[in-house]
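Below you'll find the structure, written out as structure tokens, and then a few comments.
The complex is shown incomplete by one protein chain, all other protein chains being positioned as in the whole.
By letter and in written order, the chains are A, B and C; residue numbering begins at 1 in each of them.
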Amino acid sequence: MAQPKNYGFGEEAAMLKESARKFFADNFSTEKLHSMVAQDPNPERMSECLWDQALWQEMVALGWTSLAVPEEAGGLGMPLAAVAGLVEELGRAAFPSPLLGTLNATYVLAACDAGEAALAAIAEGATATLAITNAAGSWDIRDTGVSAAGGKLSGTASFVQDARKSDYLLVSAASGDGLGLYWVAADAPGVTLHPDAIVDLTRDQAHVTFDNAAAEQVGADGAAALERALPAVWTLLAADICGAAEWQLQTTVEYVNARQQFDHSLGFFQAVKHPLVNVMCAIDESKSLTYNAACAYDTEPEEAARCAHMAKASAAETAAFASGRSVQCHGGIGFTWECFVHLYFKRQKHSQLLFGDAAWHRAKLADILIGPVAA
Amino acid sequence: MAQPKNYGFGEEAAMLKESARKFFADNFSTEKLHSMVAQDPNPERMSECLWDQALWQEMVALGWTSLAVPEEAGGLGMPLAAVAGLVEELGRAAFPSPLLGTLNATYVLAACDAGEAALAAIAEGATATLAITNAAGSWDIRDTGVSAAGGKLSGTASFVQDARKSDYLLVSAASGDGLGLYWVAADAPGVTLHPDAIVDLTRDQAHVTFDNAAAEQVGADGAAALERALPAVWTLLAADICGAAEWQLQTTVEYVNARQQFDHSLGFFQAVKHPLVNVMCAIDESKSLTYNAACAYDTEPEEAARCAHMAKASAAETAAFASGRSVQCHGGIGFTWECFVHLYFKRQKHSQLLFGDAAWHRAKLADILIGPVAA
Amino acid sequence: MSESARKDSPEQAEFRQYCQDWLKDNTPGEPPVRLPQSPLEIMTEPQLAYLQAWQKAAYDAGLVGCDYPVEVGGGGREDCQRVANEEMIRARTPFMPNVIGLGMAAPTVFYHGQEELKQRLLPRLFSGEDIWCQGFSEPGAGSDLASVQTFAEKKGDKWVINGHKVWTSLAHFAEWMILLLRTDKSHKYDGLSYFVVPIRSALGNGVTVRPLIKITGETGFNEVLFDNLEVDDSYRLDELGKGWQVAMTTLAHERGAGEKVTPRSGGLKSAATHATTTGNLIELARGAQRNGKPATDDPLIRDRIMQLVIREEGLGQNQRRARVPALQDHPARIMLQNKLLSSEIAQDTASLAVEVAGASASLYLGDDNAPAGGQWPMAYMNSYGMTIAAGTSEVQRNILGERVLGLAKSK
Partner (left out) sequence: MSESARKDSPEQAEFRQYCQDWLKDNTPGEPPVRLPQSPLEIMTEPQLAYLQAWQKAAYDAGLVGCDYPVEVGGGGREDCQRVANEEMIRARTPFMPNVIGLGMAAPTVFYHGQEELKQRLLPRLFSGEDIWCQGFSEPGAGSDLASVQTFAEKKGDKWVINGHKVWTSLAHFAEWMILLLRTDKSHKYDGLSYFVVPIRSALGNGVTVRPLIKITGETGFNEVLFDNLEVDDSYRLDELGKGWQVAMTTLAHERGAGEKVTPRSGGLKSAATHATTTGNLIELARGAQRNGKPATDDPLIRDRIMQLVIREEGLGQNQRRARVPALQDHPARIMLQNKLLSSEIAQDTASLAVEVAGASASLYLGDDNAPAGGQWPMAYMNSYGMTIAAGTSEVQRNILGERVLGLAKSK
């Protein structure tokens, strides 16, 4: 199936993106974000989970959590290209929420053989997140820290994103039959959330222990489902990064235009101007690759992994680069807690490494384009 | 044995370096170099070997070819730190000559068990070069394209530097007893030089075929001798690169100071200024590491490989970076044959890759500092 | 149906079919001579003749200048050049030799020339019968283009031109030149005017063309000296003193940001010779050895090639996204990056290829053992032409910072 020239990003998608941008602009300024999540600067602070639940309920009411749910499961069944547009705006606002986790779970469930009930729950407003990573932080599909036997889970899932904002966990677990996927309420018996104390102030994270916890198997061939769905996960994270990076760029441009040194605005100096241009070019590369990956996911599944590896590899580099320049170009003020750039800096460093850093994705891409290394 | 603080770079070394600089400044301007080697710009030209043999004879008379020959073999036995100083000046002048090859051969011979006669020949003014690389351009010691049997050589040595300027070849060859080193006149029966058509106008290069050619074995354990001596080879090449890079930097600085655009000299613009500062810092790193490597070779042989890998890895990067900036900062004129920067650009690209590029040396360094990768 | 065809208007759809049909029968076969890497490097008459014949055929068939009015020799179509380009590139036709004419001179003459001049010059420009060159840069005016000193003095109703232009690609074949010069020494920008001038017919009679040799050893561009060349006032484009504004039209089209789509065929992927692409880089790496194994097995090489693959694909996807209005942040933001990014990607690709080739990268065109015939080191050197000419990368970054991000002008 050939890809549409416009990424399948039609009018409906454009309206969704525009309305999301307006929603965050109207309801959730960076100032509000800062006053919500950055109350306690103590670097040894315990883990916190601070978010605007009232606003979240509005988002649910707008249907944003069920966008990706297939129509037959009660959702809107919108293409990933449209969802990516929404997530780009989410990233631009750095809005703390379980949206990304819920979307991720949606794509995985949709690739499962028995995900209908869980998808229906999501379509009705339930939130969820992926619990598929082991304590070593491996991004390889088969590396889980959880095992399953007789429908019960044991072990630990680490680096679970926005766990405390999520009603359900979608867990990968190994058993004699291979890797399975399981759906379990976050507050189910035998499930314990251990919040992590993390750098990123706009997310929460936990490791989750399972002590013989009863769970519903939703995917018998978990590896196949993850292989199909992870390109969507990478694409959405790339979209989030692009939005956040655009905020970093625009905020920094504003600052260097206003700040005067040596009788010129800072933006006059090529040592400031050229790196910011490079940031812009990096963002554009990542954005274009993100929509390409979304479109491939929607229309050419056999190309989805290749395109998504490119998108996340590019976005990971963009996240790191845009973050570094946003602080450096802000100078001394950028190094303080009171300047908002640190919020995005920390979110981006987190996103950069999540679900595979640039080198990891490039290695996978090379396996596709060049072929694996001879043993 | 502890290293001297000053790299063992004493008064004698300083005088040698200073006199070499003066020698080239007085006798061999870049203009002279250009008119000698750049007569034929045709990119499909055949291989050429253009050099100033009269000046070379003066250098031999000054004793420069026997500097590194041990005193007991009739040479001056100067430390590598001092020789590196001379080679830095050679690189700055980009002087086409068999000096580097002869010095390389000297260090390898000095590490051999039966190199005395060959060293004596060098002390008396003979020139030589290493023929230790196979057609695949492998820099690993054991990868030779030549085999030995009964004192006769067969096969091909590739990428032999300044072959047509050399009286003798020092050849590595595999036999049933392992890797041996052999000394053979370049015009001996059974030895045929096939000149390569190369980019670099300041060197000549050839592949050499051996057809049952009689040769004298000078090193029974060739691998051990090369392992001992190659750090000196890498260090001298790094020194050559540093000298050439300094020429590139100074020439470019002069140009950007003179050239006016937008009512300022080009050097006013940070997009020119900062890259040139980065070139300077890269050169200084490489220089410091080069003298450190030379000093280690002289005084702490067990550290020689570690330090020389650093020096050549650093210098290879510096060669590439300084070359790129020298052309870019010269703008349109730098892109022409008539501007001298192309001579150094081409020499540096050649040096960058010769005897191991940056990544190759870093991989070897990692084996030393981290330990080899578990199989 | 191809992806490009998906959004065709009826006119475009019909034209696309026409192009496909014509190209099926008329795409030229193997060239009788080795072609250069780009039209700007055409060195010999046989190269030129082969490429000129192709351009003429394509023009006669209506695939060149489609969107220009019929009166000036165009096809009178609407937004069809894009379609013709897509089909010619798909058909891997050779490139067209009159690149400066098509990409820069045609839109400039069209938007700023008098009607009579357009009707006279454009048909032979489109057909490739008249090759054009560009006289902008001077020894003292590179990045700072507005400081050109070539001067035209009014004598009667003629202009007498004196000066010195450099880096003029194709001047040795050109009939015409677009020429930025000075008619008033007292104003930097407002003292500039813009002419078209005959080159070939004035050789030895006010015009001297001297080849410049490139760092690679190739010829291909020239310096052009004007010594009292007399030209008619009708060769002036737009008003006196408006040369800078006219030049902006030229440069916008050069950067791909102009109103007219440049007729393009061939392109990198169909070049008869070696192209600086990651695909070719991977081929090189498969054949090169590193530590006794194919270089494609080296994780560092793999990673660095993938970095370039991603940049190359990003650039391609930029072009695609630039046509989706809802995914734009600023109208010119993507298009103004093209030249900067494509030249730097090409440079880094060639640079990595040289590293991958390793010791063999020392071998040049004249060597039988050189990988890819020695074209990688040549491509690497030529890449500096791309990052320097037509606005250095430094100037491109200024333009992007100032026009798109709104940062203060660095000058």
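A few points about this structure:
Simple rule for what comes next: a residue touches a chain if its C-beta (ideal position, glycine included) is under 8 Å from a C-beta of that chain, and two chains touch if they have at least 3 such contacts.
The model shown is predicted, which means the values in this text are computed figures rather than measured ones.
Within the entire complex, contacts from the absent chain reach the displayed chains A, B, C. The residue touching the chain not shown here, chosen from B:Ala114, B:Ala224 or B:Ala359, is B:Ala359. When the full complex is taken into account, the listed residue touching the unshown chain is C:Asp303, out of C:Asp79, C:Asp303 or C:Asp329.
In the full complex, subunit C contacts the hidden chain through residues 298-300, 303. Not every partner is drawn; the one left out touches subunit B at residues 2-7, 9, 13-14, 17-18, 85, 246, 249, 253, 256-257, 264-265, 267-270, 272-274, 276-278, 280-281, 284-289, 291-292, 310, 313-314, 359, 362-363, 365-366, 369-371, 373-374. Think of the hidden chain as still there; on subunit A it touches residues 41-47, 133, 135-138, 140, 143, 158-159, 196-200, 205, 207, 260-264, 269, 271-272, 320, 324, 327-328, 331-338, 342, 345, 349-350, 353-354, 357, 359.
Methods note: only the chains that are shown with their structure count from here on.
Closest to the middle of the protein, by Cα centroid, lies chain C.
Our note on geometry: subunit A versus subunit B, Cα centroid distance of 51 Å, whole angstroms. Subunit A has residues 269-270, 274 in contact with two or more other chains.
Annotation for subunit C: residues 394, 397-398, 410 touch two or more other chains.
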